[in-house]
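A single protein chain has been omitted from the complex, and every remaining protein chain is retained in its original position.
A and B are the chain letters, set down in written order, and residue numbers restart from 1 in every chain.
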Amino acid sequence: MTKQRLGVCYYPEHWPEDLWTEDARRMRDVGLSVVRIGEFAWSRLEPEDGRYDFDWLARAIDVLHEAGLRVVLGTPTATPPKWLVDKMPDMLARNAQGRPRGFGSRRHYCFSYEPYARECERIVTALAQAFGAHPAVVAWQIDNEYGCHDTVESYSPAAREAFRRWCEHKYGDIGALNRAWGNVFWSMELSRFDQIELPHLTVTEANPACLLDFKRFSSDQVAAFHRRQVEIIRRHSPSRDILHNFMGAFTAFDHFAVGRDLDVAAWDSYPLGFLERSHRDEAFKRRFMRVGDPDFQAFHHDLYRACGAGRLWIMEQQPGAVNWAPWNPLPAKGAVRLWSFEAFAAGAEVVSYFRWRQAPFAQEQMHEGLLLPNSEPNEAYHVARAVARELESIDAKVETECADVALVFDYDSAFAWEIEPQGQDFSYFDLILDFYGGLRKLGLNVDVVPPTPEAMARRKLIVAPALFASSAALTRAFSESGALVLLGPRSGSKTEDFQIPPGLPPGDFRPLVDVAIQRVESLRPGAQIPVEAAENGAFVRWREIIAAGAEAAVLLRCDDGAPALTRRERFLYLAGLPNDLLRDALLRRLANEAGLTLIDLPEHIRLRDNGPMRYVFNYGERDFDLSPILGEASLLLGERRLPPCGVALFRRPG
Amino acid sequence: MTKQRLGVCYYPEHWPEDLWTEDARRMRDVGLSVVRIGEFAWSRLEPEDGRYDFDWLARAIDVLHEAGLRVVLGTPTATPPKWLVDKMPDMLARNAQGRPRGFGSRRHYCFSYEPYARECERIVTALAQAFGAHPAVVAWQIDNEYGCHDTVESYSPAAREAFRRWCEHKYGDIGALNRAWGNVFWSMELSRFDQIELPHLTVTEANPACLLDFKRFSSDQVAAFHRRQVEIIRRHSPSRDILHNFMGAFTAFDHFAVGRDLDVAAWDSYPLGFLERSHRDEAFKRRFMRVGDPDFQAFHHDLYRACGAGRLWIMEQQPGAVNWAPWNPLPAKGAVRLWSFEAFAAGAEVVSYFRWRQAPFAQEQMHEGLLLPNSEPNEAYHVARAVARELESIDAKVETECADVALVFDYDSAFAWEIEPQGQDFSYFDLILDFYGGLRKLGLNVDVVPPTPEAMARRKLIVAPALFASSAALTRAFSESGALVLLGPRSGSKTEDFQIPPGLPPGDFRPLVDVAIQRVESLRPGAQIPVEAAENGAFVRWREIIAAGAEAAVLLRCDDGAPALTRRERFLYLAGLPNDLLRDALLRRLANEAGLTLIDLPEHIRLRDNGPMRYVFNYGERDFDLSPILGEASLLLGERRLPPCGVALFRRPG
Partner (left out) sequence: MTKQRLGVCYYPEHWPEDLWTEDARRMRDVGLSVVRIGEFAWSRLEPEDGRYDFDWLARAIDVLHEAGLRVVLGTPTATPPKWLVDKMPDMLARNAQGRPRGFGSRRHYCFSYEPYARECERIVTALAQAFGAHPAVVAWQIDNEYGCHDTVESYSPAAREAFRRWCEHKYGDIGALNRAWGNVFWSMELSRFDQIELPHLTVTEANPACLLDFKRFSSDQVAAFHRRQVEIIRRHSPSRDILHNFMGAFTAFDHFAVGRDLDVAAWDSYPLGFLERSHRDEAFKRRFMRVGDPDFQAFHHDLYRACGAGRLWIMEQQPGAVNWAPWNPLPAKGAVRLWSFEAFAAGAEVVSYFRWRQAPFAQEQMHEGLLLPNSEPNEAYHVARAVARELESIDAKVETECADVALVFDYDSAFAWEIEPQGQDFSYFDLILDFYGGLRKLGLNVDVVPPTPEAMARRKLIVAPALFASSAALTRAFSESGALVLLGPRSGSKTEDFQIPPGLPPGDFRPLVDVAIQRVESLRPGAQIPVEAAENGAFVRWREIIAAGAEAAVLLRCDDGAPALTRRERFLYLAGLPNDLLRDALLRRLANEAGLTLIDLPEHIRLRDNGPMRYVFNYGERDFDLSPILGEASLLLGERRLPPCGVALFRRPG
């Protein structure tokens, strides 16, 4: 079992070299083990075309090594230097208006521009050759935050050409594409693949099937760009972990696909920044402004752990105020520690704070670090030291187990419902996050899984709302899982080609549930369809009119008599988007029936098991009495009266 | 008198040919008489440049004909195929930012690009020659929804050149243009017509006179484009009706001008979609989310009947949820029938549902039809059948008569106040619709008319608020009408050249009312000017300070003493935008004085006479007791206790 450690992000190139040794000593002293460096340093590694300067980096790695620190080395391809952009100006991505997205910040490249990909191969090869065998280098980070600043999709000539070839490869002949996209509609039929245009600057919305393929193509370009670097590193730096740092609430590419070329899935966790940017209402944002959404971080831990086939890092952990949200409050006292343990509870191997020392210059100068710009400790410095000591004291290890509950998360579905929300506030991500929160409030551990047959095995409860397309394989997997399976709304409502299934939704899932979805409606804010049996429970934003077949029992009805929830054997179909009350009541009923052990948690208290170890977290503003949960167990962390931001740990009874 | 019928929109090219016969049989069986086809089928009619394939269309028409159905054939010019766009890429319109509006949806053409207009003439000629004499073809629809997706205005080089020639034709010499536009202001004077730029991408707002001429020019381009097809059809398909399907709440071109080249004005009525997109407040939208604005449809029926010189069709009638509004709820049970009869009450010859079968692919796959995608009946299928039976049972015919009340609607005024709202929420369309609703709530039938002298004849009450420019001819027509005439606010406040009249507003109308408008103000939301004599009545958004001449009596004053309503003989001037209470009180007073018979209707009940036949509609959520209105008459449709969405019909007593 992997020991759980702390790390930090460090930019030796930002500081005078005479600070490095002292920095490394202090890192060690704090209890940090892992240091990420190099991911934005291209202009220092290759100051002009073809002239490498790796010496400084070698010295920096040596300094860290001598202090006993492990290095994660980043490839610098997220920030190509100016001389490279000047050499190949067409490497820039184009935005949806067709304008080049220029030099002067970061991620200024188009994934489809082949000459740039070759430049990346060149610099990565040189770096891997130089440092791939260095004993301090334990891992590589490929590029940085793919897609950040809306950079997955590019409307460049290179992207257009690549999309045409992608379509040709997928469909073979243009007639097949015309049929798949339904191009007979509005005379959109094409006679050659070279007639395909990128779906932008159209008079009104483009064909959703074309948009979906463009999103899949754009996602594939990210994965292909990524794979080229992975292959180089594997060759020149064997046995090192390869990782990438994903972002939060980000669905512009298929992270599972990139994950297939990773050893570890990492993500960058900024609870306060993400909360400010979320769709949560004003009251929620105010209440949690200093601790973050109680479920947001855990959701991503569970999601990305699946992306990493079980291996998870927090590559960047918010240590204080950030600079990039609409408002940037300071974390509550204790919040940074809370977030750290929330990650470890979910099986993170490393939690790495971003960044060591606050930079006094450039875009992120208002982003706090462990140190102030003048090298004095900031609050998170002390927090990190304390967490390091605690990790030691509890002998923290990754002990994650397969959860009884699987919540299906599917990037194609996120693409589909972004293209066709049908009601303008319909968000797949928010919907899934809400179901996650509902399950978690019952004290359950949840795996967030891709819609693959293998992910359904060994489950007691599978929740798969709004899963865009059905398939025979998944239908079989649901059947064979033995689990209670909740589908709907919108599950299976399209074919893979973004068409309504010939036999009506839920398509291939129809035999499971024996209902047909005939009509749907989206509901404006304030409109709702009450559902019987749940006090104040109702459908909001979305509801469906379903025809229940002979084998389907109607478990709940709407006040207007339409079926709200149906069941055939272990398969349930929910005919609308539930409000919180209905969702919570429903999940409780399902979890009980699935034989899961529920724990009644007050609002703001969350729980997570790391194997036999149970963590309890207090996101509220009042103390929480652990006694009923704790039972006879004795606390390894925390007190029986758990204060705000408190973390409790104990060995789960039984 | 024309018999009233049902129709449907059908896309044979979307379906396997072996479905057509059964489709036709079922249409007939439902009671549909009219089928619109072909309007988006260019890529099937001409798969490559110059190679026509009309056979399938001939077979489809024959199938419909054999089932006894009448065909409306659409010209396919709203969706030019990709090969044509590739052949002449400059045919694309340019948006206000100067970007081409590309292929991939519909309406991707510039009205001013002559080579495209010639291509349209070519395909329309071929179609008219092929099908113009077919006995099933009873009408032609030219193009589809001119202006949809904001496509009236184009900023292409072709549009610029055409606008220069249009100005040259209008003004003759550039000095006249400079004077008309007031170009001495800000040194905007020109010395040649070729110096004219389209009014976009200016540093701040462009000259309003230039903007107005650009809107008139753009409108003229639509009418000219339309006329070229009309002339071809007239030549090759004599004695068939020519129609176009207008949209709702759309004022980007002069529909009366296009109407002069139509036999029938049709429009596409989507009550729920239009309500969601309207400026109505949230409470209103929620209340009427399943039945639509009680006055919106009737207003357009009355407006477009005037555009069609008395002949009106509903070319597309919403049959269920649509896909294109911010939210897309299902209609209430009964709403589709309600909308159908509201149209027939207003004199529609045909109500045609959009569409026969829901398409499972492409942009409109979430738009419901009479059939589900799998050919099973959806709710509207049964509704259509019932309505067809009822039309038979009541022997429904168009019996529209000239209304006593004329409400003036003027597209130039819509242009003018869009250009110069002066208060950012001033909307000419909303203002007129509100006056329409006020009149209709008194149980009155209203003609919505253009500001032409002939439209003023045979009226008892003429309401003409915010009519942008006065004219001597209209002044005379008002005088000679014998009607009570309500002007103001903003009526006659400009010359045709968008200048303040030399003798102050209301310009030529001044002798009628003997007031001069000296000052105006727009009022922010929440600000209002109370008006005496109307409980809680007030001006909102807009008010004027007027000098009343010796012949003008002040009937109402604002609380600050300024005249609110003046009168000289039969001519009244209203010095502000009334809130609902003031507007309703004022209209009641005027209608009474004009000798009109008023009927006190509760909120949500509406009434409309089709000649001697009186319809009553219930847009509310409670039953309505018809007895007081019905008197001794006996019901042909509906019950004395009219339920929500109920329709009553009886022969008007007297």
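Quick note on the criterion: a contact is a pair of C-beta atoms (placed from the backbone, for glycine too) under 8 Å apart; a residue touches a chain by one contact, two chains touch by 3 or more.
Note that the coordinates shown come from a computational prediction; the quantities given were computed from them, not determined experimentally.
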Contact partner of the left-out chain, one of B:I545, B:L581 or B:I599: B:I545
Residue among A:R28, A:H65, A:R106 or A:R458 that touches the chain left out of view: A:R106
Which of B:E496, B:E521, B:E569 or B:E621 contacts the chain that the document leaves out: B:E521
Which residue of B:L19, B:A133 or B:M188 touches the chain not shown here: B:M188
Footprint left on subunit B by the chain that the document does not show: 97-98, 181-191, 195, 197, 199-210, 420, 422-424, 497-504, 518-527, 545
Positions on subunit A contacted by the hidden chain, ascending: 13-14, 40-44, 47-48, 76, 79-83, 86, 93, 97, 99-108, 148-149, 151, 276, 282, 285-286, 289, 320-321, 323, 326-330, 358-366, 368, 372-374, 376, 378-379
